[in-house]
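Structure below; questions to follow.
The other protein chains are all here in position, but one chain of the complex has been omitted.
And then chain A:
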């Protein structure tokens, strides 16, 4: 992931009014995590699994501040239970930014399941999402994800793939 893409993510989060980021680090977003840690106005919280991060983000929503859950797309599977309970059961939204492991070009066997499951799992949870593979679309996609999450009071997701993360 190039510094310019990291910058677009930070700019998108700032434009969307995000002040808290929960994350469980992964390799494709490797430079993003220290950049978030260092970003002015952004508090980062490292979590032990992505489901815990989703629940923390739900709590942040209830405070009136805006949070983001940043993770590899495998974290979506770890988050299904809290996402279903909070989103479908109570209308508490979580906005997710995830790296797209397992898409075309994947060269790790262990990441193949992430590509197979990501979009069907998002579909099963009826979570609107956008796969972004061009750097110039990152910022607006993040802003758009918050617009929809805060009008639907339901989760949204942005997956960064292609040359953005490779």
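The rule is simple: a residue touches a chain if its C-beta (ideal position, glycine included) is under 8 Å from a C-beta of that chain, and two chains touch if they have at least 3 such contacts; residues count from 1.
The criterion applied here is as follows: contacts and distances are computed from a predicted model.
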item	value
Among "glycine dehydrogenase (aminomethyl-transferring)", "Thiamine pyrophosphate enzyme, C-terminal TPP binding domain", "Formylmethanofuran--tetrahydromethanopterin formyltransferase" or "Response regulator transcription factor", the UniProt name of the subunit that does not appear here	"Thiamine pyrophosphate enzyme, C-terminal TPP binding domain"
Candidate in contact with the missing chain, chosen from A:6, A:20, A:127 or A:142	A:20
Which of A:59, A:105 or A:123 contacts the chain that the document leaves out	A:59
From A:32, A:67, A:118 or A:159, residue that would touch the chain that is not displayed	A:67
Hidden partner interface residues of chain A, rising order	20, 43, 45-49, 51-53, 55-65, 67, 81-82, 85-86, 89-92, 151, 153
